[in-house]
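What you see is the complex with one protein chain gone and the rest in place.
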Amino acid sequence: MAFPSEQSPPPGIRARLHEIIFEADTPAGRAFDVGLLVAILLSVLAVILESVRSIRVEHGQTIRWVEWCFTGLFTVEYGLRLFSVRRPLLYARSFFGLVDLLAILPSYLSLVMPGAHSLLVVRVLRMLRVFRVLKLASFLGEAEVLLTALRASRQKITVFLGAVLSTVVVMGAVMYFVEGEQHGFDSIPRGMYWAIVTMTTVGFGDITPKTVPGQFIASVLMVMGYGVLAVPTGIVSVELAAATRHGPVTTQACPGCGVQGHDADAAHCKYCGTRL
Amino acid sequence: MAFPSEQSPPPGIRARLHEIIFEADTPAGRAFDVGLLVAILLSVLAVILESVRSIRVEHGQTIRWVEWCFTGLFTVEYGLRLFSVRRPLLYARSFFGLVDLLAILPSYLSLVMPGAHSLLVVRVLRMLRVFRVLKLASFLGEAEVLLTALRASRQKITVFLGAVLSTVVVMGAVMYFVEGEQHGFDSIPRGMYWAIVTMTTVGFGDITPKTVPGQFIASVLMVMGYGVLAVPTGIVSVELAAATRHGPVTTQACPGCGVQGHDADAAHCKYCGTRL
Amino acid sequence: MAFPSEQSPPPGIRARLHEIIFEADTPAGRAFDVGLLVAILLSVLAVILESVRSIRVEHGQTIRWVEWCFTGLFTVEYGLRLFSVRRPLLYARSFFGLVDLLAILPSYLSLVMPGAHSLLVVRVLRMLRVFRVLKLASFLGEAEVLLTALRASRQKITVFLGAVLSTVVVMGAVMYFVEGEQHGFDSIPRGMYWAIVTMTTVGFGDITPKTVPGQFIASVLMVMGYGVLAVPTGIVSVELAAATRHGPVTTQACPGCGVQGHDADAAHCKYCGTRL
Partner (left out) sequence: MAFPSEQSPPPGIRARLHEIIFEADTPAGRAFDVGLLVAILLSVLAVILESVRSIRVEHGQTIRWVEWCFTGLFTVEYGLRLFSVRRPLLYARSFFGLVDLLAILPSYLSLVMPGAHSLLVVRVLRMLRVFRVLKLASFLGEAEVLLTALRASRQKITVFLGAVLSTVVVMGAVMYFVEGEQHGFDSIPRGMYWAIVTMTTVGFGDITPKTVPGQFIASVLMVMGYGVLAVPTGIVSVELAAATRHGPVTTQACPGCGVQGHDADAAHCKYCGTRL
């Protein structure tokens, strides 16, 4: 704090606030994160409980009171975030800046407009704030491995989804033609919805084939979907294995030949034999 | 263009057209492919929307007009394809040639026959043309890996499907006998349909066992299906891993014996020992 | 019978018959197997079709006639099998001997007893004879890999199934207590049936939790089942990978050190360097 600017304390306070609010490597920052996580989960719980009619009728007043407490808390937090970053506008327009704003806006808007129902749903998006906190938490590593695995197989998954969606369109049209409106397949989109429900093995049963050819086509689709289900699983397994394989490798470079990527328990470089 | 035939420009035009229409490695060919992809998707979307009664009633005239535009476009494209290939008949009888014809035929047939309903479904087969375009696109590599994995495990999947279908026949007969017609199992094919719905874990619930022995047999089938589901997934995972494993292999040929396929970190050819 | 026995032709005929009927490595044996496979599938198809009421009413006479043809054929085949093996009683009491007998017995019994309905189901067990033929066919290798994988993971699968069934018993009892008879959970076995339907993600929907605590417990069970589903898949994947890995290895022993298990494309022993 000495060198950079001795006469302007705000940057110092800002920097400290930034460290507490945005980072998680100090005890204060960690405590802030845990507190925020609890507040987010409790406020989402309040939103969820408010949607239940019997609870709303009996404890509506209490929930609305709790709601305003959390809104106040998040408003203060939003203000501190705006204050602690160097370029507040950039923060406010970032993805998480908008999520932070969305967490408090509905409550204030409900004062102006009485359309509380749809605002309720927006409030539940506070759940997304959990990801902001988790992003700062220590077990980021594991999430990183998962994301790397998914990102690496993104292209294969695209090809796979393309094939699945083409099948869905064709099967939706075929079932619309074979079963027809009297059996619930009253348009191609409805048939596509049924094809997705079937191929993903969800199988609600709200629309089902009734005719013999329809049930035969459905059987073929199901057995196909059975094998198709194996593809994304296989992709992710392979990518996860690749992402995990590089885990127990040390980052230490060989003093002899400089090659990295030695096993964690290796005593000698496996390429030139120099002692590590 | 000079050497092969100096006095016949058509082959030159044909070759250029062929490059644009059938290949994707020139800017013009790529632009053509993207344009065609958009046209296909839009025309399929029109077919899908037309099947919705409320949209058909309100915007039927517009959709039919759009439909004829796309039919005209695809007719021109089909003509150009016939013109640009050296042996038009061979193309016309190939799988994609037939798909291309099927994309335009229904519209013309609907002028003669008023059975528009069934022709609607045929039109949706245009969706298959997407695969033609994708086949030419650059991310063919990923699809190739997936197809290689599926092709390699084809024989294992056949054995597996044989076992599944035998189980389906036997279980269908058993449930037809145990549950009988009064609980919806009114024939062995119906019982087989139920067995497929159950083994693939789709579980529509349109036909379900009602008696105690029926529910017991169904439970055994479900737990078995649970373990059986693991087999295709395992097969595809293993094949995908094998297909992917050859990724970090270099394309460098050995200067000694000319063999390719060396590991990325190999210092010597593993067949003749020459330094790479 | 002493030195091949010049005066008794039956052993020679028997041996030839045995080779045709039981083996598949001669053209005649292979032709016999293919013919038998077709006959089995057609006879099973006849049984399946006979169970459909409308077909039974219209073509019942034809089907019964076809049925008797196949019964005659299988009776002759059964006789030849008994004749061609050295110890007919041992064969008759073996698993496939009983299956072969079951394939013809119901038709003869239906002459004595008119309870054709239950005999119909027994006839479908002819389907099991397909496995006898497949066992002799050439693509036994693939099935062997699958069976090895399943056998190797048998113990792990037992532990896994034990855990699953304990969960099913406890969850069945809990749901019987929580939901009670008025919501369809009218006994613990019924609750266990529901738990199996739910854990295997089949989800018929014939019995579903209606109360809030019941739906909460069901949610926990489903998310658990979600992760549990991964265990058998993982087991089979790992075993399949292990069973496949040893495929491209040759059985050739090194002439230098006698070690086996060399890669198919290896030119030198990887342990002592001797040329293979």
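So that you can tell them apart, the chains are marked A, B and C in the order they are listed, and the count of residues begins at 1 in each.
The rule we apply is simple: a residue touches a chain if its C-beta (ideal position, glycine included) is under 8 Å from a C-beta of that chain, and two chains touch if they have at least 3 such contacts.
For clarity, every value in this text was computed on a predicted model and none was experimentally measured.
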item	value
Hidden-chain contact residue, picked from the options A:34, A:52, A:109 or A:220	A:52
Candidates A:22, A:83, A:193 or A:216 - the one touching the absent chain	A:193
Selected residue (touches chain absent from view) among A:84, A:107, A:215 or A:233	A:233
Residue ranges of subunit B at the interface with the undisplayed chain	201-205, 233, 237
Chain not shown, touching residues in subunit A	44, 47-48, 51-53, 117-118, 120-121, 124-125, 127-128, 130-131, 134, 139, 142-143, 145-146, 149-150, 157, 161, 164, 189-190, 192-193, 196-197, 200-206, 229, 232-233, 235-237, 239-241, 244, 267
Interface with the undisplayed chain - residues on subunit C	155-156, 158-160, 162, 166, 169-170, 172-174, 176-177, 186-189, 192, 198, 201-205, 208, 212, 215-216, 218-219, 222-223, 225-227, 229-231, 233-235, 237-238, 241-242
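Assume only the chains that are shown with their structure count from here on.
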item	value
Intercentroid distance (Cα basis), subunit C paired with subunit B, Å	30
Gap in Å, rounded to a whole number, between the CA centres of subunit C and subunit A	43
Per-residue overlap in subunit B, given as positions that touch at least 2 other chains	189, 192, 201-205, 229, 233, 235, 237, 241
